[in-house]
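Dropping the structure in here first, questions after.
Only a portion of the chains appears, each positioned as in the full assembly.
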Amino acid sequence: MKVAVIRRAHFNAAHRLHNPAWTDERNREVFGLCNNPNWHGHNYELEVKVTGEIDPDTGMVVDLGWLADLIRREVEQRFDHKNLNLDTEEFKQLIPSAENICVVIWRILRAQLPEKYDLHVRLYETPRNFVEYPV
Amino acid sequence: MKVAVIRRAHFNAAHRLHNPAWTDERNREVFGLCNNPNWHGHNYELEVKVTGEIDPDTGMVVDLGWLADLIRREVEQRFDHKNLNLDTEEFKQLIPSAENICVVIWRILRAQLPEKYDLHVRLYETPRNFVEYPV
Amino acid sequence: MKVAVIRRAHFNAAHRLHNPAWTDERNREVFGLCNNPNWHGHNYELEVKVTGEIDPDTGMVVDLGWLADLIRREVEQRFDHKNLNLDTEEFKQLIPSAENICVVIWRILRAQLPEKYDLHVRLYETPRNFVEYPV
């Protein structure tokens, strides 16, 4: 009897979409306003979905306090109030698009989550733009 | 041409997470504040997803008035303004965690829904914690 | 590494649920208030989900500006502030139920979207009633 448990979390950060292998002109053409060299930022809303069997002793799939702490420690403390390009190891070489941020968060959490659970991540960059991984 | 139709509904209730086979100490350790012997409560938001073929005569998968009535009768009248542990048969022996409530609602509705439809239930315990069954 | 990108959009429109092959009485019985011969209307919220591989040069699955323009041109300009039954080709013969509108939008966008992408559409008729295609 597999159930999915979803926990929402939040962080806000500055970023810039920029490919250093390209000319400035090409970067502006592809990334538009998101290429602003002085950065811009977002309130990122995160949904972490953990899927597994209900433990009959607790009625729970996963301890929600443990999951909330994991997200706080591994995602919020890492990215909240940061410049993703400058302040984080993960995006020193990787463009911090919503797509890439979502995959990076999935990998960080996957490494900490017992194997018996499935993991899906949804990331809202704005209320109108969001991404999911895996599909 | 299968389409999924989702209907939201609402009920609020009191509950307590408690395993009578455990000591009080163990219960407090596992369930934390949710083990309060005097209960606490939530506004539960429910999404019932019914999947099936579009009827070409009506353009509809399922009569939404019928579905809303079914949810009102089988879920809202059963659980709304109730103490889940004390006032309902379903949770006399079963811990009323979000996971278990979600599965119980699925079973109640599944028994009333024609076989040709697939059924999925999402239950929000708070805007930041929610569950889905089946996955 | 497939990621899904979701873009929300909006249009509002009038419509009427009515099957011309039926008597007025049968129409009222099946469609209830939605059969009002003088129309009623909704704010439709649309979620367009495009799934594909992340392009390593851009970090993006799809150019979001291109996608937003596509939705604006093909969906919003076609349906926004329109009477779906009277003002659009798509619903001259087809009942403009949420289910049918969702499938029609999927077909319109599918025809414009490169084959390498998967496409899913979610359409909110009200905050409490919504549909998804495909499932």
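Going in written order, the chains are labelled A, B and C, and every chain counts its residues from 1.
We adopt the following convention: a residue touches a chain if its C-beta (ideal position, glycine included) is under 8 Å from a C-beta of that chain, and two chains touch if they have at least 3 such contacts.
Only a predicted model underlies this, so the values are computations on that prediction, with no experimental measurement involved.
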item	value
With 3 chains placed, the number the full structure-file assembly comprises	6
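Here, only the chains that are shown with their structure count from here on.
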item	value
Graph class of chain-chain contacts, one of line, ring, star, complete, other	complete
Type of subunit B:subunit C copy interface by residue overlap (half), same or different	different
Between subunit B and subunit C, centroid-to-centroid distance (C-alpha), Å	29
Set of subunit A residues in contact with two or more other chains	none
Interface residues, subunit C side, partner subunit B - complex	17, 19, 21-22, 30-32, 94-100, 102-103, 127-135
Contacting residues of subunit B [partner subunit C, same complex]	1-9, 49, 51, 54, 57-61, 63-65, 118
